[in-house]
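Note that one protein chain of the assembly has been removed; the remaining protein chains are unaltered in position.
Right after this comes chain A.
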Amino acid sequence: MANEQVNLPSLLVILVLTGLVVRYFFFSSSGSPPAAQQAGRAGRRDAASVMAAREAAVVRLQQLFPQVDRRTLLWDLQRTGGNIAATADRIATRRIETPPITFQPPPPPGGQATGGSTEQTHGKPEDKPAQPDLITRYRLQGKLAEGAGSGSETESRGSSPGGGKTKAWSSNRDERQSLLQRRRDEMILEARRKMEAKIAAEKAAAES
C-alpha cells in the first residue's frame, strides 16, 4: 500500500512530463507546420542545394577540364565532398578515377540529354538552321565571280613568286594568317569548280 502511494505521484509526474515532451515536439510553435514535416523539407532543401552546388562545381571544372565528363566529375566531387580544388588537383595529377557503372547521376538541370561532356561544354544546341554554305560563310562570292571561267586564274593570284602553296610558313603573324586564309579559300573555290564541272558533265550525259 505504501508502495502504491509512492508510485502514484511519480506516475503522474511521468505522465505530465510525457505530455510536455509530446507537446514540445508536435505542437511547439502554433501556426507553423509540424516539426517533423519541417525537418523533412529542410533535408530536401539541403539535398537540392547540394546538387545545385555540385552542378555549379561541375560547370566550373568543365571550363578547366573540358575533356572530363560530367559523370566522372560528379563522382569525384561526391568523394571529395564537393571540394572543387581537391577534384581539380586529382584531375591535374591524373589521379581521377572512372566512376563505377552503378553511379548514375541525375540528368543535368539544363534538360540536355546526358551525352559526352564536350557536347555540354560546347553548349550550342542545334545551330543547324543557321548554316550557310561555304561560299557565304567565307564571303567568297566576289572571288567566285573573278575565278569564273578560267580555273587557273585564282591559283596564279598568289603574290609570292613561288606561288601561295609553296610558301607554307612565315614568321610574321599577319602574313601567316592571310596565307592560311588564302589556302582555305583556294581549297573551297577549287572544290566548287570541280563540282560545277562534274554537275555540268552529268547534265550533258543526261541530255545526250
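Here is the rule we go by: a residue touches a chain if its C-beta (ideal position, glycine included) is under 8 Å from a C-beta of that chain, and two chains touch if they have at least 3 such contacts; residues count from 1.
As a convention for this text, contacts and distances are computed from a predicted model.
Student: Out of "Nicastrin", "Checkpoint protein", "DNA repair protein RAD51 homolog 3" or "Ubiquitin-conjugating enzyme E2 2", which one is the UniProt protein name for the chain not included here?
Tutor: "Ubiquitin-conjugating enzyme E2 2"
Student: Looking beyond the chains shown, say which of A:Thr18, A:Ser49 or A:Gln177 touches the absent one.
Tutor: Touching the chain that is not displayed is residue A:Gln177.
Student: Which one touches the absent chain: A:Leu17, A:Ala52 or A:Ala191?
Tutor: Selected residue, touching the omitted chain: A:Ala191.
Student: In the complete complex, which positions of chain A touch the hidden chain?
Tutor: So the residues of chain A touching the missing chain come out as 64-69, 92, 98, 101, 115-116, 118-119, 121-122, 124-128, 131, 133-137, 168-169, 173, 176-177, 180, 183-184, 187-188, 191-192, 194-196, 198-199.
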